[in-house]
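One chain of protein is taken out of this complex; the other chains stay put.
To keep things simple, chains are lettered A and B as they appear, and every chain counts its residues starting from 1.
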Amino acid sequence: MRLGVCYYPEHWPESMWEDDARRMKALGIEQVRIAEFAWSRMEPTPGEYDWGWLDRAVDVLGAAGLQVVMCTPTATPPKWLIDRHPDILPIGADGRPRAFGSRRHYDFSSPSYFAASQRICTAVAERYGKHPAVAYWQTDNEFGCHHTVLSYSQAAVGRFREWLKARYQTVEELNRAWGTVFWSMEYRSFDEIDAPVATVTEAHPSHRLDYRRFASDEVACYNRMQVEIIRAHSPGRPVAHNFMQLFTEFDHYKVAADLDVAAWDSYPLGGLEEQWFAPDVKARWLRSGHPDFASFNHDVYRGMSKLPFWVMEQQPGPVNWAQWNPAPLPGMVRLWSWEAFAHGAGCVSYFRWRQAPFAQEQMHAGLNTPDNRLDVGGNEAAQVAAEIRTVLAANADANASIRSKVALVYNYEAKWLFEIHPQGADFHYPRFAFEYYSALRALGLDVDIVPVDAPLDGYRLIVVPPLPVVPADFAARLASSGAQVVLGPRTGSKTQDLQIPANLPPGALAAVMPLRVWRVESMRPNVTEAVRLADSKDAAAEDGVARHWRDFIDAGSHAPDSLDVRAHFADGHPAYVKSGAFHYLAGLFDDALTVRLFAQIAGEAGVDTISLGDSVRISRRGALTYVLNYGDQTHTLANVADAAFVIGSRVIEPQGVAVYRSNT
Amino acid sequence: MRLGVCYYPEHWPESMWEDDARRMKALGIEQVRIAEFAWSRMEPTPGEYDWGWLDRAVDVLGAAGLQVVMCTPTATPPKWLIDRHPDILPIGADGRPRAFGSRRHYDFSSPSYFAASQRICTAVAERYGKHPAVAYWQTDNEFGCHHTVLSYSQAAVGRFREWLKARYQTVEELNRAWGTVFWSMEYRSFDEIDAPVATVTEAHPSHRLDYRRFASDEVACYNRMQVEIIRAHSPGRPVAHNFMQLFTEFDHYKVAADLDVAAWDSYPLGGLEEQWFAPDVKARWLRSGHPDFASFNHDVYRGMSKLPFWVMEQQPGPVNWAQWNPAPLPGMVRLWSWEAFAHGAGCVSYFRWRQAPFAQEQMHAGLNTPDNRLDVGGNEAAQVAAEIRTVLAANADANASIRSKVALVYNYEAKWLFEIHPQGADFHYPRFAFEYYSALRALGLDVDIVPVDAPLDGYRLIVVPPLPVVPADFAARLASSGAQVVLGPRTGSKTQDLQIPANLPPGALAAVMPLRVWRVESMRPNVTEAVRLADSKDAAAEDGVARHWRDFIDAGSHAPDSLDVRAHFADGHPAYVKSGAFHYLAGLFDDALTVRLFAQIAGEAGVDTISLGDSVRISRRGALTYVLNYGDQTHTLANVADAAFVIGSRVIEPQGVAVYRSNT
Partner (left out) sequence: MRLGVCYYPEHWPESMWEDDARRMKALGIEQVRIAEFAWSRMEPTPGEYDWGWLDRAVDVLGAAGLQVVMCTPTATPPKWLIDRHPDILPIGADGRPRAFGSRRHYDFSSPSYFAASQRICTAVAERYGKHPAVAYWQTDNEFGCHHTVLSYSQAAVGRFREWLKARYQTVEELNRAWGTVFWSMEYRSFDEIDAPVATVTEAHPSHRLDYRRFASDEVACYNRMQVEIIRAHSPGRPVAHNFMQLFTEFDHYKVAADLDVAAWDSYPLGGLEEQWFAPDVKARWLRSGHPDFASFNHDVYRGMSKLPFWVMEQQPGPVNWAQWNPAPLPGMVRLWSWEAFAHGAGCVSYFRWRQAPFAQEQMHAGLNTPDNRLDVGGNEAAQVAAEIRTVLAANADANASIRSKVALVYNYEAKWLFEIHPQGADFHYPRFAFEYYSALRALGLDVDIVPVDAPLDGYRLIVVPPLPVVPADFAARLASSGAQVVLGPRTGSKTQDLQIPANLPPGALAAVMPLRVWRVESMRPNVTEAVRLADSKDAAAEDGVARHWRDFIDAGSHAPDSLDVRAHFADGHPAYVKSGAFHYLAGLFDDALTVRLFAQIAGEAGVDTISLGDSVRISRRGALTYVLNYGDQTHTLANVADAAFVIGSRVIEPQGVAVYRSNT
């Protein structure tokens, strides 16, 4: 547990640097990220490097006792480089280059840019790889931001063809796998294949899915190049990348596999505003963020980080980039920091030390205002720093790693596949994964978010949000885990090639969940279908509703005796069936019903739950329990007679935090 | 009356074909449409045809006693053809080619594609023109789908100039007809005229309307080429094309004039979701479709078909292409089939035999599921087949053609004109034509939907939805028909050249409806204007409202004695006037008021009506009466003591069908 900050010495007079470093240290900050946008200062003229200023900046920080996270500056190639190699610019779906003048204006498939990146990364890594103040590295910045994973350049198409050749070997196999006979889309050679863009109506879904997979692999390939250069020149320094909240345009697991630290940039208020939440939900959590949004991301990145994950950028006040940008409530910067540590973070690094008075992000708050006074967020960071010292002093296992009883399987291909082939216009995979996660959190459960190929042994409850493509061994691994397993609708509904399984969904999972989804239905937003539990007490009422989606299950065609139909839709079709330890939800249920079912299934799994409602959240790390109050009402903990409070007390005010060690 | 199915032998192993054919026949299917997307299999390499598989497929179907509808495969030119002739691709309004990778990626004006189409059509027609199993032909597939009528290519502009030359002879006449003096848009030669696209603000409306007429003529020209080739090589086999529900981008009457059968593709649920209906209406008819939507299309295509029209593709279950895709209620596939026959269909052909497990439409249901089990729709089709046998056995005139007492005039140019020149943003011609139709259907009336140049003698009631351009002889033909005539607002409001008539609207119709529309008003969706009937009993209440539009009528300037003002708007202007047998509606009234007025006018026409409400619909064909219940309540027929029921009984359950012969 430690604090960090993002700092841009190139934005400020050199005369301020020493004071900045001193004040950072005094505030309790231990690490400082620098230089990720500084290419035009590192190399102001082609081939002529200017390291002087950066040498001095690193020295000043090091002299103050701060550890530097050095970045490669590849997110912002300078204008002279673009003018020399216009093919660096990515090509949009409209066929036009995406121009210089902001950031991320590069095509992952551009050979010019790959070479230029190798050169600048090598230069930076050679220069600072063994500098005593440089303790960590960051590659690039926020891969995928501003929808920059996909490019439709000739370079990308050329590399896509190579990628397809490697995957399918022959074009005949590709034609078979995709089913191009449909609509006479058959190819005679890989060279006939273009990017799936600008077609008259929807392009072939398998073609689109493969293009997404290819583009994702390009990101991993590009990052790997940078990591290898850094490791060659800076051995022993962990390498991180700062991912973004809920970004899904590439497979983060694949990129993280090459890193030491999966970091992410946490903006709870901007994230709330820009995501799928309904307007009333956005108003409800306006100045605190949704109680499960940061947590969900913490658990996503924790699940892919070799070392403890970081929050590389923590929102310190209002930001500039959402449609509307409210101010956090007092206390929220502190609460968000503790939420991160409670979920296993190694570092929380605030973005940025001081608000810049110019350019695109001048309205983005920092720990200090542009006139260099400590802002609210700065004061709260100082409080967190002090509290960290208290916690660490008293709890040897405060930095323990986390292993939960509950796993939620999270998958990037699912997002792409459902986006390409939604069947219902609002079928948004991250939302539905989040809703399952949120239901578990409302029951007081700690959750590991894991990839589909993760080891599953040791979990007591495994929740699988809609997962269209499942690995061949998934059924067996789920079964052998001994856990209760919840399968969302559409799970097992597609093959690797984006075809319907020969045995119909759930495809390979039919081995453990013996049913046949013979029909599906997507529902418009003003329609729901009532759900009735088999053991419902009240003969008249419905127990909840399905929204957006339902599967029609043929539950009698396989081993009928093994199936327990636990709920029906109003028209009589099964809504929830159980077979052994496997639970299949044939629709996307409302939040209350989801919580109710998960509580029951957790009970069958022998996992204790509590009913937290929507405002208070609990996490456990080592022997410490963290309780955070996102709501506007005071929350009083019950049954904590034997708790030793390290921070706070059993009465938790709005925006309050309590941390206690349980003595039982 | 017979059933058909759409089948894709190229999608399945040859080993399945014989069983498929046998099961089709056993189910009661008599005709099978094939090959409309099979170009890449017919000609896998440029100039090298592979007919073997198709020969075998046709033989297998013929051997099973099935009649084949053979298609030209021009809706999906293969990749090698596009690579050889990139000018085949249509050019979008954004100036970019619409790419290969889905379907309909061709420009009707491309000379390369015209020649290539001649070649492949000739090859197919030569090969199968006299095959004993080939009983019918289909040209291409769904002309206009995915907005493919309009292209902005150089080839299109060149042919447009020729088209203008033929229409106007001299550029001076064009300048006069369009009124190009406005905004200095005058042309000095036809070669100066471009496509009306990408202009700074709206392009000239007459220019736009002529471009729409030209593009429509290109479709007719292209289809005619195919029909002539087929007729040359396959004499005596009727030629069809499968139009789409409510498509309006070309003049279907002109294309149908070259065909024997006007067929259409009926998707009641997708149609409901994708059309103008309000969200609550979409929810109301979610799983049944709107009771008048399929009927409206049946009557549209019946009105342009030389032989009995067909439903070439009948929705058999959930589809894949609407924003949301609900499942039909049990019974609806049967009900839709009988709705088609009740309206005069010669064939109802289901799309498709078996759901494909791959490509764009893998989520589109078929009569069989992908694992080759008969789906709900398949069972209902079998029921319909059995019922057809019953009906035909007992009723010699079951296949009678239909001639109604009521005609509704339907026009494609009206759609284009109002789209180009709406004056009110939501003035959607097909919607308003549909609302008039629906009001007539709610009164139990059978309706012929006819073009503006149709013979009108014999009708008792003629309803004209807003029809901006009327032929010179229209007033005389309406008058000589002896029918009561209802004219919607905006009728006669424009000349052929899209100018305001010299005598103001209703232009040439002033001869029979002596008024002058001196002002018009479009109303935003949250505004209505109350309407008050002259014979209203209740002094206080309004009798209904106008929405979207009203005409301001000068009813006193012509022969005032001949005009009967039957309703006023709240501000005193006339809302409904009558002159002899002509009724002019000066606004778009709400549904209830429209039904009330139409009932009154039908009474004056001596046409009996009944009040059916919104869920039950009645049609008559020959001596049989068909009653269909789209609602969720049981409907009991009154006054049918002398009815002999062929299907069902006087008590009609939801989604139920009754057919009876009246003995009086």
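As a convention for this text, a contact is a pair of C-beta atoms (placed from the backbone, for glycine too) under 8 Å apart; a residue touches a chain by one contact, two chains touch by 3 or more.
No experiment lies behind these values; they were computed from the predicted model shown.
Enquirer: Can you tell me which of A:Ala26, A:Ala63, A:Ala99 or A:Ala502 touches the chain that was removed from the display?
Expert: Looking across A:Ala26, A:Ala63, A:Ala99 or A:Ala502, the contact with the absent chain belongs to A:Ala99.
Enquirer: Out of A:Pro77, A:Gly331 or A:Gly587, which touches the unshown chain?
Expert: Hidden-chain contact among the options goes to A:Pro77.
Enquirer: Give the residue, chosen from B:Val149, B:Ile449 or B:Met523, that touches the chain omitted from the document.
Expert: Of the listed residues, the one touching the omitted chain is B:Met523.
Enquirer: In the whole complex, not just what's shown, which of A:Arg22, A:Arg41 or A:Arg620 touches the removed chain?
Expert: A:Arg41
Enquirer: Tell me which residue among B:Ala115, B:Ala232 or B:Ala425 touches the hidden chain in the full complex.
Expert: Answer from the full complex: B:Ala425 touches the omitted chain.
Enquirer: So that we can see where the missing chain sits, which residues of chain B does it touch?
Expert: 94-95, 178-188, 192, 194, 196-207, 421, 423-425, 497-504, 516, 518-524, 526-527, 552
Enquirer: What is the set of chain A residues that contact the non-displayed chain in the whole complex?
Expert: 10-11, 37-41, 44-45, 73, 76-80, 83, 90, 94, 96-105, 145-146, 148, 273, 279-280, 282-283, 286, 317-318, 320, 323-327, 355-363, 365, 369-371, 373, 375-376
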